[in-house]
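Omission of a single protein chain aside, the complex is shown with its protein chains in their original locations.
So that you can tell them apart, the chains are marked A and B in the order they are listed, and the count of residues begins at 1 in each.
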Amino acid sequence: MTKRILLGAVATALIIAAGYANFYVAPTERTMGVIQRIFYFHAATAWAGEMVFFVCFVANLLYVWKREQKYDWLGVTCAEVGLACITIVLITGPIWAKPVWGIYWTWDARLTSTFVLWLLYVSYLLLRTLIEEPGRRALLSALFGIFAFLDVPLVFFSIRWWRTQHPAPVIMGGQGSGLDPTMKKVFFFNVLVMHIFCLFLIVERYVLEKLRHDVDLLQREAEVQ
Amino acid sequence: MALFSNTATLLNKELRTEFRSRELLTTTSVFILIVLVLFSFATNPGTEEARQFAPGLLWLAILFASSLMFQSCFLREQVNDTLSSLRLAVSDPFAIFLAKLIANTLFLLLTEALMLPFFAIFYNISLWSKLPVLSLVLFLGSIGIAVAGTAISAISAQARMRELLLPLLLLPLLTPVLVVSATVTGSLLDRDPVVQWKGIAFLGVFDLVFLTALWIFGQYLLEE
Partner (left out) sequence: MTVRSRQSRTIVTTLALPPTGLRFENIDKRYGGLFALRRVSLEISPGECVVLAGRNGSGKTTLLRIAARIVSPTAGQLSFPGAAGDSAAGRPGYVAHTTMVYDELTAEENLILFAKLQDVPNPAARAEELLREVNLYERRDSAVRTFSRGMRQRIAIARALIHRPSVLLFDEPATGLDPLGISWLAKTLGEVNRSGCTVVMSLHGESEISALATRAVQLDAGAVIADTKTGASLRSILSFGGA
């Protein structure tokens, strides 16, 4: 319990530190101005989200192989945390894009595949609510999670290679090259912070899922008697 | 090999069942037709812009139709619990999937073949010279749709609200097929047609990835 509180405290402190760094440590970008600062948070969350989905994929594989409930709990936990990250990415993206490029959205490879990723994992969670029996729910959602994750690189490359007729403003990635050294440090600090914060969220959500399962078990036993 | 003989037997059953009633084929064909007609009301066929959208609309119509077509795929095995008797009888459960996905591919291709003349007429596009390559694109795209559709059908058949769930699960998965097939078809039907072999190869890769995934994980989809 104390470990969790410690993790929560550290994560919160780090987020505040990252926020401070984003606004006061990083220099203002020449062309875009203050709005560019959202990039650190936006891109770092995207990286963390992708990592979380990868863990979800591994949890899904492990569940199908070993059939231990903890992998199912880890899977749904990572799906939710990952989805939260992606939602933030999809919201902060347009916030940044509008003042800078004048448009809210563009159908470039990264954005579009992020959106499809969002749709896939929303479907994953929806699937779970529509199956009552826990064993079936765990197995079928794990299998769908595996198919979904295998699909993601296919989505990304299909759009990157076949949807570049209208060159889109590169929202992220392009900044990586030739970044000011301070900016780089701030960026990687954000990446670290978001990973730790996601870890905190995962731990808390996992504990919640386990509790939910234990309560359910107790309820069923009570009903039997 | 037992897998192939079981698949052949089951494929025979799938085709026989469908051709006896022809329900699936007729309803799917009519549905694609309706979608094409509706698209023409929503856009403005005959104009140059509409011609540019046409390939995308064709594939969109195929995708929507497939999400209807695959509903019954595993549901019809629940009626008399024939899925249990099949699982009892076959030596490799993948035979069940293989037979269904071959049948689904064939049904899709048949529906597409029926729809192509209408498509050509509505959008004033000449298809004859491009038929060989177009057939290849339709073939590879349809396999991809059928593989994913068969797998998702097995999943949604075991959940509630399955009629709504199936498109929800299937359509995001098929985005690569839509993007690539529509683009390749588009450049094929252009005034200066170009064959995008890279795209065709990509469709093959998509098919292979999902076929392999189904081969590895299919048995778990049928478990109880």
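FYI, a residue touches a chain if its C-beta (ideal position, glycine included) is under 8 Å from a C-beta of that chain, and two chains touch if they have at least 3 such contacts.
Note that the coordinates shown come from a computational prediction; the quantities given were computed from them, not determined experimentally.
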{"item": "Residue among B:Thr26, B:Ser84, B:Asn124 or B:Thr212 that touches the chain left out of view", "value": "B:Ser84"}
{"item": "Residues of subunit B in contact with the chain not shown", "value": "2, 5-6, 9-10, 13, 16-17, 20-21, 79-82, 84-91, 223-224"}
{"item": "Absent chain, residues of subunit A that touch it", "value": "133-135, 216-217, 220-221"}
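The working rule: only the chains that are shown with their structure count from here on.
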{"item": "Geometric centre distance via CA averages, subunit B-subunit A, whole Å", "value": "31"}
{"item": "Interface residues, subunit B side, partner subunit A - complex", "value": "148, 151-152, 155, 158-161, 165, 168-169, 172-173, 175-176, 179-180, 183, 198-199, 202, 205-206, 209-210, 213, 217, 220-221, 223"}
{"item": "In the complex, subunit A residues that touch subunit B", "value": "64, 116, 119-120, 123, 126-127, 130-132, 136, 139-140, 143-144, 146-148, 150-151, 154-155, 157-159, 161-163"}
